[in-house]
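A protein chain is absent from this complex, but the other protein chains hold their places.
Entry: chain A
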């Protein structure tokens, strides 16, 4: 029973840890499917986290916080679009720039506005998204096996967790069942064909980037308003890059993205859980190895040893209407 409880706990923290990855990963999916590489997921999450926590603590409302997070994150996505769509700049350079601006400005504005060393004030419970307890969760807790699964794993998360997991089928539906999705995928593979059909390549790509901004904004809000009660400097800590890795791991498909993020979240949860405890057969695994595992797995995948990851063909190439 102890082992079972331990497993439930690890799985529970897997869900909590994979939600920001999942949202950022789906965000990257929209922009990369439309042919825009986005190294700037990290930065957009960070500004989202900061804007969310700052607005929530000033206006005392979680929803205003969420709205602000989305707004600012979309603004950064549009800067990326302006550089890489309108001015046909290097998309990777632009993404790197966004990450720097985000990292610097969140700390500096945070320090200037709140004077707490780059943090935002701790959020009160009504300024955060609290846990939603599903009906009957407390009564069923004592039921063996199913009880803990229902009350710990399924119930008791914040609304953003459910949003993240519902975003997976929604993204699938948008991508593969709507006209917008079809055009978006086409613009990532062969923009010239889309242009010939009389559809604006630039406007499609801008719309995809707005979707990216909305999702990274929610991801940021989750970090600062659910996982943590306020913004802490550099709180994304490379999650944007892990999300990028997960996106490649998932071969740019929404459902795969969910499993990839759950896997990376599970590795993270496990490394926290196993800190210093020796494993049977293998002995003590260095924490650093566990932490590096998502990156190592991604490199191995990229090397083509676990299936081949083929990116959208027009990815990273600015579209020039006529040559």
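Here are some notes:
Basically, a residue touches a chain if its C-beta (ideal position, glycine included) is under 8 Å from a C-beta of that chain, and two chains touch if they have at least 3 such contacts; residues count from 1.
In this section, contacts and distances are computed from a predicted model.
When the unshown chain is looked up in UniProt, the name that turns up among "Inner-membrane translocator", "Acetolactate synthase small subunit", "Sigma-70 family RNA polymerase sigma factor" or "ATP phosphoribosyltransferase" is "Inner-membrane translocator".
For the chain left out of this panel, the touching residue among A:49, A:245 or A:314 is A:245.
When the omitted chain is restored, the residue from A:58, A:159, A:270 or A:302 that touches it is A:302.
Within the set A:18, A:31, A:57 or A:84, the residue that contacts the chain not displayed is A:84.
Taking the complete complex into account, A:94 is the one of A:94, A:120, A:171 or A:236 that touches the chain left out. Residues of chain A that touch the chain left out of view are 37, 39, 79, 82-84, 87-94, 96-105, 107-109, 111-113, 118, 238, 241, 244-245, 248, 286, 288-289, 291-292, 295-296, 298-299, 302-304, 311.
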